[in-house]
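Just one protein chain is left out here, and the rest sit where they should.
To keep things simple, chains are lettered A, B, C, D and E as they appear, and every chain counts its residues starting from 1.
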C-alpha cells in the first residue's frame, strides 16, 4: 500500500481484466508437488503465480528446547523465511520481526486441524522457505504446509488452504499479485479449513467497509475451493 | 561532566541558591507511592524532582535460569532500564554496558539488607524502569527498590535509600539535578542502610580532595534521613 | 593475495634471498616458552618471527554446555582469537566467521593425536590468543597448542607443529611473513604429527600446479622438523 | 502465571451466564486516558483498561528516508513487555507476542494513513522525521492490543514536533514547530471466543481461556483499517462479522474518550 | 540423525569391496544442473548430486568499497543450512559447518580470481558492485561443498548485471548491463578416507564414517586454486596427492556439464 504509485500501476483493472489478464475472482495458476525433499518426513513445493515456496516437515520427534515441551500434546514449531534471493532487494538472512509474526500466525492457522494430542511431549518442525516472492507468500506457505503435513502422515481434521482478498481500484479481487499488493488499497490474507470452511487465519491492512468485508469473506470461501482440489490432486498423484 | 558548558549553565550557584532555587543541602521534592502495579508481588513509584521510576518485585519464586541457582539463599536478579522515551534522545531498548553495570551495583546496594537466606534456591526479580530521567536515576531506583521489596513482604534488616553528592562551581551539593550533573565537576551516588547508616553503594566520578570526600560522606548521611522518612511514610500510608 | 601490490613488495625474492634476508626454505626465528600462565592447566608462549601467540589449556574438566557432552571421550573446545591490538587495524572483539573456521580446523588438526578417550564425558578447553599477527597465525597457534597440551599433562600420540608453504614470485618458500602472505601468489598452511609426519591440517588458497603441490608437501615435511625440535627443547627446559 | 486448569474450566463453563467481574459479554472495563505523563517525550499517554496499564511515548529524531520513499517520514512502533508487568515475559514465546503487539499497532496506524508521512519530510532523500512510538506494559491484565493502540494514537495526537535549529540540530529546549499531521483516529477493539461465545475486552484469565481472538481497528468513517485473528482455534465468518460490528460500536465510544482527553490536554 | 554404530561399522568394513549404492570409489552420483530457477535473482542455479540438492542465487547491490581496495567490487558468500534439509541444523556445531562451507566456496571463487572485481567498480572509492552469493541447502545427502561450489559458479556464469538509472538507483525492471566478468570455472571435488580407502563424492552416511575429508578445487588449466582438509584424522601426503589427481580428472567432467548448462541457458 505504498504511496508512490508508478504511472503504469495506476490502473490495475481495465475492462474488468487485471494487469495479468485475470478476472477479479480468478486465482493465479497453481502447481503443487509432493515429496520434493527426501530427507524430510513430509514436504511440498508450490507455485502460485510467481510465488514459489518449499515446505518441509520434520517429526514428530523429540521436542527441543526442552523447556518448551507440552506434556499433553505435540508442539508445532514453524519457521517462515524469505530466502535472500527471493526478492528484488536481497533479504538479510536470519529472523526479522515480520518473519517472526508470520511464523506465529501460520502456526495458529494450522494448529486447530492437527491432532497434536496424539503426540504428547513431542515436537513437529515445519519449515517454510519462500524461494521467490510475488505477493501472497504467507497464504502460499500455509497452503504448502498442510500438504507437507499430510505427506508426513500427521493426522489432521482437514486441509488448510489460504489466499488473499484485496481491494484494487475500489474493487474486490482475489489472490493479489505483486503490483496489486504494492499499489492496491487493501490486502486480506485468509486461511480456511477444507471440511467446514471455518477461518484459521485472517489479517487485513488497508480499508474495508462493513459490506466489503462481508463480500470479501464470501469471495474467499469460493476462491479457496480450487486450492483444496489442487492440494488433494497433488497428494493423490504422489500416492498413485 | 561534559566540556562544552552552555552559557546559562556556567553559573550553577548564585547567592547560595542553585538553579532550581534549592539550597546546597536540600533534596528535590520527593513523592513515593506503594502498590502501583497490581500483578507484581511488590511495587513502588517514586518521583525525585523530575526523575520518575517504577519498581516492581516478582517473587520469591522458582529461580531461572537454573544454572544460576544458589542452594543456600535466594538470588536477587536486578534489571535496571531506561525506557526509550525517558530522555531527550531516545534510548534504544535492550541492555547496554551502562545498564548492566548499574544493575550490578544496585544488586550489591540491596543484597546486604535482604534476608536472602530465608529463601534458599529461589529467585527474587527486581525490575527498575526509569520512565523519566533528570539525574540521579540509579539513586532514585535504589530508593524505590527497597520500598517495593518491603511491599512484597520480603524480610529486610533495614531500608536502603540513596542520593548523590556533587561538586558544582567548587561547592558540595546534595541530590544533583540534570544540568548540575551534566555541567558540574563531580558526582557521587551513595546508598545507605536506615538502621546503621552504613554504605552499600558508592561511586564517584570527577574530582574530590580528601577533605571534600569526608564532607561529602557526612552530607550524605544527613541528606538521606528524609528519604528514609518518605519511604516509611509511603509504606505506612499504604497499609493504613 | 591482494591485487594492489605496493612497489616495494613487487620483488619479494632477489638473488634467492627473501625481503627479510631468509633463504627460500628457511623458517623465521622461533622462540617457545612453557608454563607462562600460572592459572592454566598448561600454557605456552610462542614467537615465530613477528607473530606472537599465547596458548592456554584448562582441563580436562566438567564439560559445558552439557548437551555437547560425548560419553565416549573428551571434547576438545578450541577458541582462536586475534586480540584487538594484534594487527594494524583494530580487530573487533568477539567471534568472526574467520575465527570460527580457524577454531574448527585447529581442533581437527589436534584431535587425532590427543588420547581423548581417556577422559570420557569431559571437556578440554584450548584458548589461542594471537597477541601480534604477522602471517601464519593459525600455524603458530597450532604449534603452541600442542606444547600447552603436553604441559597440561594430557596424553598424546605425538606433537603437532605447523608452518606454511607459499608461492612468491613464482617460487615456493616456507613460513611466509606478512608481506609475502599479502602480496604472494599462494599460501598453504600445513600441520603434521611428529611421529609419522602425517598431515592433520592443510588449507591452500591461490595457485599450485600438481608438481608444485607435490614439492610443497615435501618442503613442509622438511621445514617442520626444526619446529618439533624447538617444541621438545622448550618442554625439556621447563622440566629441568 | 498460567491459571489453573480448574479455573479455566470454570470460566469456560460460566461464560455464557456471567463474566468474572459481572460485565456483559460486550462490555469494556473502565478506561482512563491520561496525557502528557512523560516530560521528556514529544508526546505521551498512560492508558488503563481495568487493571491493565500501558505507557506510550513518542520520540522524534531526524534520519535518512528509505530509498523507496525518499519524501516520507518514518514510523517505528516498538513494544516492550517490561519485566515490571511480569517476569515471565522474558521466557520464550511472549517475545513473539510482543512482536505481534507491535506489528498490529504499527499496521493499524500505518495502513490507516493516520500519520501524513509526506509532511514529515525535511529534505527530500536526505532528512526526514523518524517517529518512534514506544509502548511499555506496566501491568498486564489482558487486552494489551487495545490499550496499546489507544495509547499510541493518543500520544501521537498530543505530540509536538521539536524545532530544528539553523545548524540542523534538534532543539529540545521546549520550542516546537507544531503538532504532528494526524488525519484519523484508528481504534482497535479485541474480542475473543470462549466456549464459542463472543466476549469483548477479555482480562488475562479470560484471554488464557479464549480459543480464538480477533482484533478489528476502525477509523472515523466506520470503515475498518486493520484486522488480526490470533489464537489456535478457528472462527466462523458469522462470528467475525459480529465481532467487527462490536468493534464499530465500541470504537466510537473510545474515540470520543480519546478526543476528550486530547482536547483537555490542549486546553 | 546420526547413523547407528552398527551401520557405521558395516560401511567401514565393506567400503573396500563396494559402496552402498554400487558406485566405484571414485565415481560421482548423477549430477543435474538447472539454471534460471529464481526469477528475482540476478543469476541462479539448482544443483543435485544424487539426493543432495542446493539452490544458489546471486543478488547484486551498489555499496561502498573496502578502504584498502577502493576500485574493486565486493564478493560475499553465505550459506544457509535451511531447516528444510534437517531441523538438526539449528543445534550447535553445524553452525560451524555452515561457516566452513561458506568459506571454502568463498575462497575457491575469490582466490582463483574467477570474478574480475576491478570491472565491478562503478565510481572509485565510492560505489562498487556488491555480489552476494547465497546458497540454500534443500536436501542434505552429503558432499555439500561440491554441490555448493558448482551452484555458485553456475549462478555467477548466468548472472546479469542490473542497469543503473541516471539518478543512481538500480533498475530491476528487466534491463541489464551484461554478464559478470568471469575469468575461470573453479570446481571443487571432495574425497574422504573411510577405513583408509579413498572415496569420492561421499553421501551423508559415508561422510559420517569418514576419518578425514579433503576438498580440492581445480581451475581450467588443471592447476589447484583452493584446498581444505577437514575431519578429525590424519592423512598421508600420498593420499592427498592421489585425491588431488582425482579432483583434476573429475573437475574436468563437471566443468563440461556446467558449460553445457550455461550455453543452453544463454541460447
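Just so we're on the same page, contacts are C-beta pairs under 8 Å (C-beta built on N, C-alpha and C of every residue); 3 or more make two chains touch, one makes a residue touch a chain.
All figures in this text were calculated on a predicted structure; none of them were measured in a lab.
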Exercise for the section: Kindly name the visible chains that come into contact with the excluded chain. Expected result: B, C
Handout entry: Footprint left on chain C by the chain that the document does not show
Key = 37-40, 43, 50, 54, 56, 58-59, 61, 64, 79, 81, 83-90, 93, 125, 127, 129, 131-133
Problem - Absent chain, residues of chain B that touch it - result: 1-4, 67-68, 97-98, 100-101, 103-105, 107-108, 111-112, 188, 193, 196-210, 213-214, 217-218, 221
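The definition used in the following text is that only the chains that are shown with their structure count from here on.
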Problem - Steps in the shortest chain-to-chain touch route ending at chain C and beginning at chain B - result: 4
Practice task
Would you mind naming the chains that touch chain C and likewise touch chain D?
Solution key: none
Exercise for the section: Report the connected components of the chain contact network with chain D omitted. Expected result: A, C, E | B
Problem - Identified repeat of the B-D interface (over half of residue pairs identical), from A-E, A-D or C-E - result: A-E
Practice task
Could you find the chain whose CA centre sits the greatest distance from that of chain D?
Solution key: C
Fill in the blank from the handout: Greatest centre-to-centre gap (Cα means) from chain E is with chain B
Problem - chain C-chain E separation of Cα centroids, rounded to whole Å - result: 27
Fill in the blank from the handout: Rounded to the nearest Å, the gap between Cα centres of chain A and chain C is 51
Exercise for the section: Hunt down the residues of chain E that sit against at least two other chains at once, touch-wise. Expected result: 91
Handout entry: Junction residues of chain C - those touching two or more other chains
Key = none
Handout entry: Touch-based graph of the chains, sorted into line, ring, star, complete or other
Key = line
Problem - Chain-chain contacts as defined at top - result: A-D, A-E, B-D, C-E
